[in-house]
Structure formats: C-alpha cells, structure tokens
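Missing here is one protein chain; the remaining ones are kept as they sit in the complex.
Going in written order, the chains are labelled A, B and C, and every chain counts its residues from 1.
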Amino acid sequence: MVNKVGLKYGPAVIEGVTKDSVLIVRLKELILATRTKFQEVQVVSTYDFGRALMLDGYIQSTEADEFMYHETLVHPSMVTHPSPQQVLIVGGGEGATLREVLKHSPVKEAVMVDIDGELVEISKKYLDFMHKGAFDDPRAKVIIGDGYEFVKRENSSKYDVVILDLTDPYSTEIASKLYSREFYYEVKRIMKRNGIMVTQAGNSYFYPRTYDYVLSNIKANFRIVREYWYWIPSFSYACNFIAGSDVLDPAGMNEDEVNKVIKERNVKLRLYDGKHHISLFKSRVLKSDFIRE
Amino acid sequence: MVNKVGLKYGPAVIEGVTKDSVLIVRLKELILATRTKFQEVQVVSTYDFGRALMLDGYIQSTEADEFMYHETLVHPSMVTHPSPQQVLIVGGGEGATLREVLKHSPVKEAVMVDIDGELVEISKKYLDFMHKGAFDDPRAKVIIGDGYEFVKRENSSKYDVVILDLTDPYSTEIASKLYSREFYYEVKRIMKRNGIMVTQAGNSYFYPRTYDYVLSNIKANFRIVREYWYWIPSFSYACNFIAGSDVLDPAGMNEDEVNKVIKERNVKLRLYDGKHHISLFKSRVLKSDFIRE
Amino acid sequence: MVNKVGLKYGPAVIEGVTKDSVLIVRLKELILATRTKFQEVQVVSTYDFGRALMLDGYIQSTEADEFMYHETLVHPSMVTHPSPQQVLIVGGGEGATLREVLKHSPVKEAVMVDIDGELVEISKKYLDFMHKGAFDDPRAKVIIGDGYEFVKRENSSKYDVVILDLTDPYSTEIASKLYSREFYYEVKRIMKRNGIMVTQAGNSYFYPRTYDYVLSNIKANFRIVREYWYWIPSFSYACNFIAGSDVLDPAGMNEDEVNKVIKERNVKLRLYDGKHHISLFKSRVLKSDFIRE
Partner (left out) sequence: MVNKVGLKYGPAVIEGVTKDSVLIVRLKELILATRTKFQEVQVVSTYDFGRALMLDGYIQSTEADEFMYHETLVHPSMVTHPSPQQVLIVGGGEGATLREVLKHSPVKEAVMVDIDGELVEISKKYLDFMHKGAFDDPRAKVIIGDGYEFVKRENSSKYDVVILDLTDPYSTEIASKLYSREFYYEVKRIMKRNGIMVTQAGNSYFYPRTYDYVLSNIKANFRIVREYWYWIPSFSYACNFIAGSDVLDPAGMNEDEVNKVIKERNVKLRLYDGKHHISLFKSRVLKSDFIRE
C-alpha cells in the first residue's frame, strides 16, 4: 500500500493542465534547460515517467508513455491506408512519429518537416528512446523548415498519409497556423485522392472551443472526418486526434482487418491492435461545460 | 486561444496524483473543510470542475465530470444483468451511485451501506447534484455502518448486483479491507448465482501493484472477470473498474444489445450507451513500468 | 522534533513572493473569496498564521503577525513627533493602522481614507482582531474615497503625521500613483512644517528598482528621509518602510527617549519599544543583485 504524504521537498517541474490548474511532478534530474529560436525546451528525468521532453512548459513525450501517444497518432491512419508509400510528417521533432511510420513496410519515403533544428539535435543527443535510430533510416528525409511554407510550396499531390504532430493548438503561437482552415486546404492539395491525414488536436475536454475550431477547419476540407482520443498519463489528460480523408474511413475498419494489416506489414507494437482501434473509434469525444477557455 | 501564464495567486487545492506528483487546482470557494470520524472531507468550488468533494486529499466527485465516473461504474453491470431487482452498494456516500442504480426500472430495492454518516449528511446538504433526490426514493435503503461487517452478517444470497464504490485502494486504511480476497468471498456468498459485482479499482497505471492485488483477489472468487477503465478529468488520471461474475459477461454484450436494454428500461444517460460499452471492454488495461509504488 | 513531509494534500493558498517564486500555505478554511470594485479579496484561515486577509493574491495581514507590521509602520513616526494631534491614514482598510494610531493619547483626530468601502465592511465583519473597535472611536473619521484625490483636494496644511498603508507598489495598478513624486508633493503640502510621513514600501530586496523609484520620489520632497525594514513571517519576506520629514528625524531618537514617549502616552505594545526602534534604524537596507524586476 502506498504511503501518501504530500509532495516531497526538492526539484520538480510545474506543468500546465488548464488555465486554472497545474501538475507538479518531482524531478530526479533536470538534464537540459534551454531556449531554442522557437521555444523553451527542457529535458528532465522524472520519478514517475523516466526521461521527458518539455516544450514551453508542457510535457510532450516521456520514456514511460510516449508509445501511447505515438502509436495512437500514427497507426489508425497508416493501417486504414491500403498502401502508404509516401508519408509526410509535420512537426514530430523527437523522431518517434517517424519511428512509428517507418514500421510499415509499404513506406518508401517518410518526409519529416520540423521548424526547430535545435530541438531535433537535442532529441538526437538526449532522447534516443524516442527516435531509436529512425533518423538514420534511408527512407527518412528530415527537413528543417516551416511546415506551413513547405506544404504551400509543394506542388505535386503525392502524399498517401500526412501526420501533423504539433504542439497543442492553445499552447504556442507557432503552432496555431498549422491548425487553420487554410493549412488543411493546402494539406489536402498535396495528398493523393485516396490519402488520409491526421492531427493531434490537444484536449477537447479542457479546451472545447479550440478543439471545435480545429475540428470545423478539418470538416471544411474533408468529406470523412473521424475523432478519437486516448488518455496519456504524463499529460494528466487525454489527447484528442482528428483524421480526415475524402475516401478512407478508419471507423470502417473492423478488429480483424486491423490485425491482418499489422501482421502483413509485420509492424511490432506495444499498444495498438484491432481491439485498441475499435475502442478508439467507439469512444465519445467529451467537452467540458465548466471550462472558461 | 488560451493565454497561458501559470497558476494564478489565490486559493487552491492540492490533490494527490502519485507519490511523486500533485495536481493544484484553483478554488473559487472552500465551502466546507472538516474531519469526520473516518476521513478528512472538503467541499470546494473550483473554476475547472464546479463543486467538488474531496476525501483525504483526493477529489472523489465533481459537478463537471461525476457522470463519467458514476455511469461507467454502474451501467455495464446493471445492463449486463437481465433483471437487476436487488442491488447492494457499498460506499457511495454522495448518493450518485444510488441515483444511477435507481434509473433501472427492474430495481426493487437498492441498499446502500456507507460507514460515514457525517459524509452522507454533508452530501445531502452541499452536493444535491450528486444524489438528485435518490435518498428519498422509496426503493432506496441507506444504512450507516461498516460495509465489511454488513456483508459478513447478511445470510441470504439475495443480491443481483453488488457495486463497490469506495475510496481508492491505496488512499486510506478504511478502504483496504474492502478490496481483500476475504471480502470478495463474502460478497459472492450474498449474491445470487447469476449475480454480478463491480468495484472501482483506483488507477492501474500509477498503482500497478495495488491494482494487481485487487484483480487477483477478484479472480480468486469469480470465474468471469472483466477489467475496464475510463479517463476522469478531475482525477487527472483514468479510473479502473473490475467486474466479477460466475455467469454474466459484460464483454459478451454487443452494441445493439446494450442499447436495447437501455431503451427498454428507459434509462436516461449522458455518456453510457452501446458504443461506450464496447469501447470500454475493447480497451487495454495499462500499467506503468516506471512507478515505484 | 518536526516531522517534515512536503507539500501536503488539501486546501491551500498560493501567494506571490517574487516573479519567480511563490509561497504555498495550507488552509483550514477559506472564509470569503470575492472581488470588490477594486481588488480580489480573500479572508482565509491558515494553520501557520490564523486568520488572514489577502488582496490580489498577496497576504496583507494575519492574526499571528499583523502587530509586527502595524507597530513597525506606525510607531516610529508617531513617537518621533512630539505631539501628533492630527493624523491622516491613506489605505489601511483593515483598521489596524487606525487602531495603532489611536493608542497615542495626543491624537485628536485620525482620518482614514480608503478607496475600497467593501473591504472596510469585510474587515469589520471578519477581521475584528485587526480593528479591535477602532472604527468606533470618536476620534476616528473614516472616509471611503480615492486617497490621491482626497489629498489633492485638501487645502489646509494641518496634518502632524501622514501614514501611507497601501498595497505593495508592484502589486496592483491602483496603488502605484500613491507612490509617485507628485503624490508625495501633495502629501507634504497638507502636512504641518514639523510634520512627518511614512509609507510602507514593499520589499527592497526582491524589488530593488521599484523601491529605489519610491525612495527617490520621497527624497525629492523631504529633507530628512529614513529607511527601515522588518521581517514579516507571513509575507515570507521583510517589509520596508520609508519616513520623510523636513524637521523630524526618527533615527535621531535614542532608546530612552523612545521608551519615555511610550510611557508618557501610555501606549500598550507587543513589539515596539526603544530597543526595537534603535534596531530598525541601525539596520542596513538590502537590495538583490540577482533579481530581474
């Protein structure tokens, strides 16, 4: 049984949850605290979650539970697509989204565009449990640059899957244009007709207005829009995701179909499978009536 | 967009999450702070969740999200049982579990046994959104007393459904014997042969050892054991539940069957339905590798 | 010996110390949480300091240690003046400064001007240990109004002592004009030639720039300026004070002279005496080299 006493004296990290609440997590070590050109970055070692990356005061990924976030972001869309050969990742500087994408054998090229080159270098140096060598895969192409500009300048409709792995829509300025109606229009323009896109969408419960804004922007561009979410322990809240396509419907896959694709492509996973897929797309998206956002 | 600054100065409540982390939630009002014979009780008004009940430093129920907890605790077992006439609730002093149970038209008697009479009075006075008049239902029978002793002394096998709505197994001493192998043996003894029991089980991710202890105690007594969980925003973590029966299997219900029962019994709900039921029983139970419990 | 545990679960109040640090104090009760026309007001009951008043997130006065603040604010100037008959207090809504002023037998009229009438009513209702009946003294004259305007409109030079008992110069907008050069000019205008004024001045260590701004504004108006400070436990820092006069010098009083005045006027005190007076005016005012203000 646990001896509950309170939060022990010593180093800790204060993380934003809502405007009116914070999570305080005890630290073993503060490995790095810096400011890149784009954001505040900390690499910390926590008792509860092992090593963790923080951007602008929000935990992004931890050793303990990053697989919950990254598998849930990547695989529903990758599995739904019958042959994802050309994949674009916007954001995802830690390399874990890239790692998950490359697990799918059909992938021929995975382009990752992150604005923050310093963050990519920090991840390579301090967070090898994230990328696990993905940056060295010959199919990976890492571009340091503005994702919005990259998408806008691309003039062929070549992508099968586009994955938007960004900081929360309410957390920083740099992220917000990557959740706009205009951006999703450009994303669709560079996708093949039977392509599919997915974005993380922050938390719908605590930030219902922001979530609805993102959702409506995606709905304005795609015929089939599917929402899902999963609790991420180190976020202290659930993370929402929204997938959009004109052709493909992740909610249309059944348990066996999902498991068959995973097996055929020989994808090794910790959490995601047919059951998890069904659970995600059966779950209701919730929004608080109480939060002033 | 949200203006993120930090946690504002002023009144707040510090809530335990793990041994190494706390959630700090801003308060509008601290309505009541007292100690009953059994536990520390606070009734608070928060910005994020409205009015909330805290026991021994843990948020138990809030105006904003208590329905997520109580509907998910009560309905999977109530719906799985073809005719739940006799129901026992151990704990549940706020009256919300009783409220949910009484929504099922087959119920003839719902006995609620809570050790803390002062807490029941506090709930009646300050938390009417919890009980919503359930205490006054003629089918309700509220007994102030030790749940363990009550179950032990009962000598007929009369209950169709037993619902254990207790504080977390790791939070207080008074709760722990209500998660023991011996207690589940006694619970089974007073259930009908095709009865079903369900308990909330704290959080499996942050308290994997305690969770496994509870799970093994239930498995030692019931042939069919089903685990499920749901994220409760004000807990800042997911809450796990475990159902046990020798005959009934909640995971065997399909979406339409669940919806049919709800409709027949005319149960009015905010969250629970056939989809939610499927989502719950398809979801994987997760346990941290990092937590020292 | 003390059992040290950490940040305990339960209600608490978050108080500003510097831009980069906060004090979290456990609460027994949150007696009142409101917003007047001018400021956020909380009346709380703490374990460490008893009942306390908070304005805009800063503890102003507590049952345990308000005498340290109020005696140190009021008596050095009152004692230095040979016959303080006409006294003006700006701010001081709790009534404790008024209470201390009225202890001096020569006082014929003590005018207190506070902008926040709601705060005065709250103090009367919840903080009787502050005013201790001072509002009912026939020599007391309480005016609800803007202190700046009051001073500006007064056209006789009649005050022997002016006491500025305001919120910290860096804490709120409403306070800042009452620390300006122009205001001290007006204060001097309504003082008798051998009058003396004193203001609390926030904390010089953590807010050196603000402190120096206030100090220079006083020096621009008065020939004799004396700085002193005292640690106030519930502030978690020392509080600075600045006295100004063209004639009177508190630092010129010796221990026996101070004690003689106290005795003659029959002033009953808990802390202030000749020794305390000497200690205050011998102590060096300190300012941090590290703080970014």
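By definition in this document, a residue touches a chain if its C-beta (ideal position, glycine included) is under 8 Å from a C-beta of that chain, and two chains touch if they have at least 3 such contacts.
Predicted model, so just to flag it, every value in this text is computed and none were measured.
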item	value
Chains in view that touch the one left out, judged over the entire complex	A, B, C
Listed residues C:207, C:222 or C:241, member touching the removed chain	C:207
Sites on chain B contacted by the missing partner chain, in the whole complex	4-9, 24
Residues in chain A touching the chain absent from view	7-16, 22, 24, 27-30, 33, 40, 42, 44, 54, 56-58
For chain C, residues in touch with the removed chain	1-8, 14, 16-26, 46-50, 57, 63-65, 68, 169-171, 176, 205-207, 210, 231, 233, 236-238, 255, 271, 275-276, 278-280, 282-284, 286, 288-293
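The rule is short, and it goes like this: only the chains that are shown with their structure count from here on.
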item	value
Far-end chain from chain B, centres as C-alpha averages	C
Approximate Å spacing (C-alpha centroids) for the pair chain A, chain C	53
Where chain A and chain B are represented by their mean Cα positions, the distance between them in whole Å	32
Touching two or more other chains - residues of chain A	4-8, 24
